[in-house]
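Only one protein chain is missing from this complex, and each of the others stays in its spot.
By written order: A, B, C, D, E, F and G. Residues from 1 in each chain.
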Amino acid sequence: GEYATIDHHRRLRCGFPEVVFGLNKTAEHIEGILRVMKRQGEGCLVTRVDPEAAEHLKRAFPEGEHNPVGRTFRIRREGPEPEKLGVVRIVTAGTSDLPVAEEARATAEAWNCDVALVADVGVAGIHRLFGRLDELRGADVLVAVAGMEAALPSVLGGLTDCPIVGVPTSVGYGAHFNGLASLLGMLNSCSSNVVTVNIDAGFNGGHVAALIARR
Amino acid sequence: GEYATIDHHRRLRCGFPEVVFGLNKTAEHIEGILRVMKRQGEGCLVTRVDPEAAEHLKRAFPEGEHNPVGRTFRIRREGPEPEKLGVVRIVTAGTSDLPVAEEARATAEAWNCDVALVADVGVAGIHRLFGRLDELRGADVLVAVAGMEAALPSVLGGLTDCPIVGVPTSVGYGAHFNGLASLLGMLNSCSSNVVTVNIDAGFNGGHVAALIARR
Amino acid sequence: GEYATIDHHRRLRCGFPEVVFGLNKTAEHIEGILRVMKRQGEGCLVTRVDPEAAEHLKRAFPEGEHNPVGRTFRIRREGPEPEKLGVVRIVTAGTSDLPVAEEARATAEAWNCDVALVADVGVAGIHRLFGRLDELRGADVLVAVAGMEAALPSVLGGLTDCPIVGVPTSVGYGAHFNGLASLLGMLNSCSSNVVTVNIDAGFNGGHVAALIARR
Amino acid sequence: GEYATIDHHRRLRCGFPEVVFGLNKTAEHIEGILRVMKRQGEGCLVTRVDPEAAEHLKRAFPEGEHNPVGRTFRIRREGPEPEKLGVVRIVTAGTSDLPVAEEARATAEAWNCDVALVADVGVAGIHRLFGRLDELRGADVLVAVAGMEAALPSVLGGLTDCPIVGVPTSVGYGAHFNGLASLLGMLNSCSSNVVTVNIDAGFNGGHVAALIARR
Amino acid sequence: GEYATIDHHRRLRCGFPEVVFGLNKTAEHIEGILRVMKRQGEGCLVTRVDPEAAEHLKRAFPEGEHNPVGRTFRIRREGPEPEKLGVVRIVTAGTSDLPVAEEARATAEAWNCDVALVADVGVAGIHRLFGRLDELRGADVLVAVAGMEAALPSVLGGLTDCPIVGVPTSVGYGAHFNGLASLLGMLNSCSSNVVTVNIDAGFNGGHVAALIARR
Amino acid sequence: GEYATIDHHRRLRCGFPEVVFGLNKTAEHIEGILRVMKRQGEGCLVTRVDPEAAEHLKRAFPEGEHNPVGRTFRIRREGPEPEKLGVVRIVTAGTSDLPVAEEARATAEAWNCDVALVADVGVAGIHRLFGRLDELRGADVLVAVAGMEAALPSVLGGLTDCPIVGVPTSVGYGAHFNGLASLLGMLNSCSSNVVTVNIDAGFNGGHVAALIARR
Amino acid sequence: GEYATIDHHRRLRCGFPEVVFGLNKTAEHIEGILRVMKRQGEGCLVTRVDPEAAEHLKRAFPEGEHNPVGRTFRIRREGPEPEKLGVVRIVTAGTSDLPVAEEARATAEAWNCDVALVADVGVAGIHRLFGRLDELRGADVLVAVAGMEAALPSVLGGLTDCPIVGVPTSVGYGAHFNGLASLLGMLNSCSSNVVTVNIDAGFNGGHVAALIARR
Partner (left out) sequence: GEYATIDHHRRLRCGFPEVVFGLNKTAEHIEGILRVMKRQGEGCLVTRVDPEAAEHLKRAFPEGEHNPVGRTFRIRREGPEPEKLGVVRIVTAGTSDLPVAEEARATAEAWNCDVALVADVGVAGIHRLFGRLDELRGADVLVAVAGMEAALPSVLGGLTDCPIVGVPTSVGYGAHFNGLASLLGMLNSCSSNVVTVNIDAGFNGGHVAALIARR
């Protein structure tokens, strides 16, 4: 119609199909977009799917996979599962950061990476992190998801030589200013292998981690 | 004169003599204040003394002690050195945080505490901190001085059960916004034993640490 | 499970058990955590408990104590009541600051301090404060809870020689910017014995006051 | 010339002649304006006069009065001194606030008020203020000049029934953000007789205080 | 009780009884406070009364006066109406500023002033203001209530020689930032007879205007 | 060389030659660029020329025209003067706004418009503006240059039916925040014919005014 | 009544009738205003009409035109359709920017321009924009509506020689700060033919575009 100028060539140009940003779209609208993409033989990923839309999509596409914590919905491309292209490890500071971390996980998995998640190992009890460093070995890239003062990527950055994609979250209150404190913390990290994406941007974190890992 | 309403009873009321804030005061003006306080039998501390004023004060009071990094000038109270009243340990993330840390040290020493400093153990190389934890044992209070993302008090906070006085510094650039990033980091620390003072406020950090330590 | 990395050793390391942050947790989830902690012989404190969760917890743990203003729920450790370890006095500027002050009170009481509260003695009617100074005498530490321009800790700071933990609140409107004005007021206090915690952070204020008082 | 559209009728319309804002004007330019105003029989006030311009003006107008702290230059209207029209009292929190307070004093004096100043009675040593309340009695209006957390107008506001004109100053550092903290403190005062002018705006404070006092 | 430290002497000290800030108080709580004040022979004013509380109060005090736009409830002091003490004129830029302006009006009327209001004469159609200047003549003080760019007090300030109390409102959107734009506009007014109170603070504007007018 | 990718086709694409932004360029560097452009038969305009660079350029190009207030340097295209393409009128609130206004004037003149300037008619003395409205009649577009609260474009906007390009300036202090107050004022103008450019962006204001006027 | 000072002469003065800002007005209130305007022979435009008010207005004025995406309601002036006065083209970066773009479209159409819209051609897939440049040719002015980083007007600005009215939208999250990021992007555009209006201000964008186009 008049209002949408779809970007069909994105896979050709960028190596990935377009991802549907579910926020503010009706379930019917999302369903329509997915039907078109499926017809073109693409797998598809939808982010920011609310619970009602997820129910609708699960009925419409029973083969789809819903990640209720990460708020994603995925339909795999048909054919045999392709081999994994790189290793992404996702780390969270607290349990409240999980929705953002799961969004990152679902994205990197859709982009065909070997992904695992280590949760709730923030720096206020840093032995928790040290006890699980083994699970991070071999990673091509780390995604560090943290709210509050967001010190996690700085600590990780000093312990490893791989790039760290910091995803600040809005978890906090008062002088946290909806994620600003976490964002500034990551941008000013004294570990120079830390890069930053937008507040709560789990999709961006997972996407760029996959891009880095597949190199 | 008309313009100054001196607070002579502060030692009685608060347990400490007033401290002279040297910024924007002429060397002669500071000298005058110190002469009055000395006459009253008080020891005195001046903070934010610039190098020229320090030269002037060293000539006027040869018994005075100048801390050129911390920018302080101190004249001890006459009589035997009193015994130490508590243990303060000061920790810095980087070497650029030293002027603020030394201001804290000079203040806590003037308040008669047992003070020591561990410098340049920021979280980007966290083994440096772990290698020196011994020096922090037995502290009644820690002062954590840090710029950039200021993750140090959070990490310290999880390793100890004593109060941590965080002093954010203006060390950083760009999105550091002259210390705002460090300040927000400390205010949002996930370690709940962290309290915060103003940016670059080494005097306040050392002062309140001494108050806590002497209890 | 995969998602939670519990910090069981906190009492050993830090002297206090972990505190459950009730916000965004279901009543059932909180109940589960409390059952585990109780089994380990720990007392427990939950903060930010909403009224429905409180009803649930009161049914599940009839021995628990609910502070409805402070939004806390506490289960005491079994055995005889330990003796008080220090004196904490909490002061509020207005009646609207009470929820934050009660959160601080419940925390410092759980940490076994002698705690009392003086409410609604803000500086616009400063005789109210002077009339109740007696109740503050003997304190090891004061917690000053204030919204609006938050001048209370500055005035208290000049009247006493103990540390003042300032807790800025979001009480105010317009150019208060949800607590920013109160926070900046405390950080810039001309009384150098004032330290600051996050906006509305009654838990942090009470926790660190207890740490200071028990020294 | 083309560039200036002078406002000759201001005295008629507003009761005061225009005041020359000296900042960024050459001494010669200021001299020229003063010569025109003098020719029209007006007294004149110049604010924000730097020391060099002041020397120039003192040579050009030996009858002029220079307030070096307040950075003003005044030429009185010829004729007998008119009687005082109202009572303005100016109070400062610290000695560093004096330049702003003196600018207010010079302005209110030029507007023919009975003016006096009480300096350095900030709330960190509130007995200093109570010791000098006598000097404030009988005031039609108070001007409270304060930096740092700027609690002074709130305390004054509760002690008196006259309007308080708060002038926040840029005295402070770190999270003071060049006066923002003081400004927000005054705007959020819990004393409802406080109004606020711009940061460091001694002229505005003195001007509006005179307007109020002469009613 | 423990929680409220009432300020009974405010009329003696300040000339006015305390005003009840209705926000976040239950209707029953407000009723209780009013009963106490009435018993003491005081008139009373409540601000920020929501519609349900107003219904309750009208039933409890049939002699009370409810201003539904200004959200105030007033009970007059018994005895003959005192004579008016000064002239306050309130001006608004738009119709959306009326709730704040009516709060100011109700306050200044309760403080016994001669009050009138000129609405919707903002500067985008400045002839509307010029057509009603007559109604402003004779004012001891003007209250200018404006949102958006809040240019009204600047224009008024140049047309009159009386003090202008600017009340910025949160009327606007986008880069208005909930009143910040209006607040900064008033603080930076090129008319030096403008003073400012907090965003949406109609009570403060009316209160201080009454203080100025009764001189 | 490697570092500059010059935009030679701008006149073809956009109707104007590129303008040289003089800030941070050496006089020799600017001279070199101008020689290239001259060789291509273009007229040229340089903005933000500091006094030393201007002296250099005047020696190098004696036919050039230097606007010392507006900080521009212009070399006209050879050939007969083209006829004027539209009417631009520039208005300033104060004399301190002149450098920005002159930059706008020089730009619109270089773009071949009929330009005139009305200075120092800010709203604190609004009769000054009314006395000069005649000079604005017939304009295709107005450029309103203002600092402080920047109310001028709002007032102009209600008096005319042409577009108003608002140029906020950094003229102000304290809560002006280097032009932020003026910028927000213009963005929130209640006159809907006002558009805004960057703070102090006289070039942008004059450029877009010329684009509008020549339609 | 007392509260509204209607601006009847706006068409005479400014060439357009006043537009009704529907936000916070009851449907009945809007209907009343429209009846008055209709009686005066004016066409009318209402913006920010919510769905319920729209239903009411459609019943009251069956000849009215409701734009449900743009949230406008328009009643045409009686008589033959006037000829189009200029060409406005509106471009959006994403589909979420459509409500703002449709508000601009409805406004420019009501002002009698030839208007068309090109949607969803943001710079992350810039070939979409290049594929539709034809539809922009011949425009007197472009309106560029964009959220996120709002790069669209900068790219458009380099491709055309007409003025670009940038309308930043609040589409984004996290560090978008409700439109601030888009606003700053447009204000700092390196394309000097870009001017900016308030965040989400579709009405202002369409209005000023019409003013420019009709010249």
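Just so it is clear, a residue touches a chain if its C-beta (ideal position, glycine included) is under 8 Å from a C-beta of that chain, and two chains touch if they have at least 3 such contacts.
Note that the structure is predicted; figures quoted are calculated from it, not measured.
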Residue, one of G:Ala101, G:Ala119, G:Met148 or G:Ala213, that touches the chain absent here: G:Met148
Residue among G:Gly22, G:Pro99 or G:Gly158 touching the omitted chain: G:Gly158
Sole residue of G:Gly70, G:Gly86 or G:Gly174 that reaches the chain not shown, by the stated touch rule: G:Gly174
Residue among A:Asn112, A:Ser154, A:Asn178 or A:Thr196 touching the omitted chain: A:Thr196
In chain G, positions touching the absent partner: 93-94, 122-126, 148-151, 154-155, 157-159, 172, 174-177, 180-182, 184-192
Touch residues of chain A, complete complex, unshown partner: 13-16, 19, 86, 140, 158-163, 165, 183, 187-188, 192-198, 203-204, 207-208, 211-213, 215
Chain B residues touching the omitted chain (full complex): 95-96, 98, 117-121, 124-125, 127-128, 131-132, 173-176
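Operating definition for what follows: only the chains that are shown with their structure count from here on.
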Intercentroid distance (Cα basis), chain G paired with chain E, Å: 36
Mean-CA-position distance for chain F and chain C (Å): 57
Between chain D and chain G, centroid-to-centroid distance (C-alpha), Å: 47
Junction residues of chain F - those touching two or more other chains: 124-125, 158-159, 174-176, 187-188
Topology of the chain contact graph, where touching chains are joined (line, ring, star, complete, other): other
